[in-house]
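Shown here: the complex without one of its protein chains, the others still in place.
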Amino acid sequence: MNRRKFFKLAGISAAGLTEKLITSADAAGIPSTKQFIGVLNDTTKCIGCRNCEKACSEVNGMQVPDIENDNALEKERVTDEKQLSVVNKYKTDKGTVYIKRQCMHCWQPACAAACLTNALHKTEEGPIIWRSDKCMGCRYCMVSCPFDIPKFEYQSWNPRILKCDMCWKRIQQGAIPACVEACPSEALMFGLKKDLMEIARTRIYKHPKDYVSHVYGEYEVGGASWLYLSSVPFEQLGFRTDLGNTPYPEYTKEFLYAVPAIILILPPLLYGLHHITEPEDSEKK
Amino acid sequence: MLESYVFVNIFETKGLEYMLILIFLVGFIIFLRYFEIHKQ
Partner (left out) sequence: MEITAKKGIKFIISELKPRGELFTPFNIITIPIIALGLIIVAYRFVNGLGSVTNQSQIFAWGLWKGFNVVTGVAFAAGAYIVTFMVYVLRIKKYHSIVKATVLNGFLSYVFYAGALILDLGRPWNIINPIIGNSFGFNSVLFLVAWHFMLYIIAQFVEFSPTIAEWLERKKAKKFLQSLTLGAVVFGITLSLLHQSGLGALFMMAKSKIHPLWYSEFLPILFLASSVPAGLSMVILEGTISRRVFKDLYPKHSSKHLYEEIVFGLAKGAALSLFIYYFFKAIIFIHGRHWSHITDMWGVWYFIEVFGFVLLPCIMYANGYKNRSIGLIRLASLITIVGIMLNRLNISVISFYWNNPNHYYPSWQEYIVALMVISIQIWVFRWVVTRMPVFKESHH
């Protein structure tokens, strides 16, 4: 058996096992292990029905979009404080592609590293949640997030930071995210990131003509819980492909590491300077 | 991810940087001299 064949076999069997486990809507929530969970968005299967948008708004108590009549797909939209998940339509040479956008739930989130109150918090299972009793509204998370996901209620005296939290409440109760549940075409899949990656790679391997060989979110800014498969290169679909694979908190890490050292070294140095510059005939005034 | 296998030389500019630092050091000394000359 050559290498190729072996991988093919292994891939199929792994996928065969897990795929069944996850896409069925009655799957029993998260496994008990503290492994990162995530969602795989196979955009080739998305039909642009926007049921996920509707479910998201319902679950989060926001104004539910009228998905039949509002023609929202005509313009490219971004998430905002009134809607945490949006679907966009892109015309490409491989036909129309629909992309659902929301928080990526980064493995090393810039937003949570930026938050000085720990209001944005990465749970051990992966979803990043926001806690209202801690946040002071500095909006440093918004400045830091490479995907511009945290949104702020500018029109309120008591503003909140709003972003997708992967339906953390539902997950804790054993349910799956509302958008995944609402998806009629199995474009969204919920499960452990490692299983989802396996499925994604298998699909790319089995259908090399239908997919580009890249899972967006596998390594981007250090990796994310939300993964995308696509038939066309991601830069044609409004994705930023220039963000690099370095986790964002790494950019400030060195500075923060230097701080204790400087606090240790500098004061003695300054005291020392003060001492050695003392004049010989130190006249007491 | 395949793009990351193209050849990238991250030290491409090092030579220029060292040169610049030398220019800086020489320049700094000249600059300091500029202040001193006045004092005589």
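When the chains are written out, they are named A and B in that same order, and each has its own residue count from 1.
Keep in mind that, in the parts below, contacts are C-beta pairs under 8 Å (C-beta built on N, C-alpha and C of every residue); 3 or more make two chains touch, one makes a residue touch a chain.
Since this is a predicted model, take the numbers as computed values, not measurements.
Trainee: One chain isn't displayed here. Which of the visible ones does it touch?
Mentor: Counting the whole assembly, the omitted chain is in touch with A, B.
Trainee: Tell me which residue among A:Ser144, A:Thr202 or A:Ser225 touches the hidden chain in the full complex.
Mentor: Missing-chain contact among the listed residues: A:Ser144.
Trainee: Applying the definition given at the start, please give the residues of chain A touching the unseen chain.
Mentor: On the chain A side, contact with the omitted chain comes from 78, 80-81, 110, 112-119, 133-140, 142-144, 146, 148, 151-159, 240, 242-243, 248-249, 251-252, 255-256, 259, 262-263, 266-267, 270-271, 273-274, 277-279, 285.
Trainee: If you put the missing chain back, which residues of chain B would it touch?
Mentor: 12-13, 16-17, 20-21, 24, 27-28, 31-32, 34-35, 37-38
One rule holds in what follows: only the chains that are shown with their structure count from here on.
Trainee: Centroid from C-alpha atoms only, then distance chain A to chain B, rounded to Å. What do you get?
Mentor: Averaging C-alpha atoms per chain gives centres 40 Å apart.
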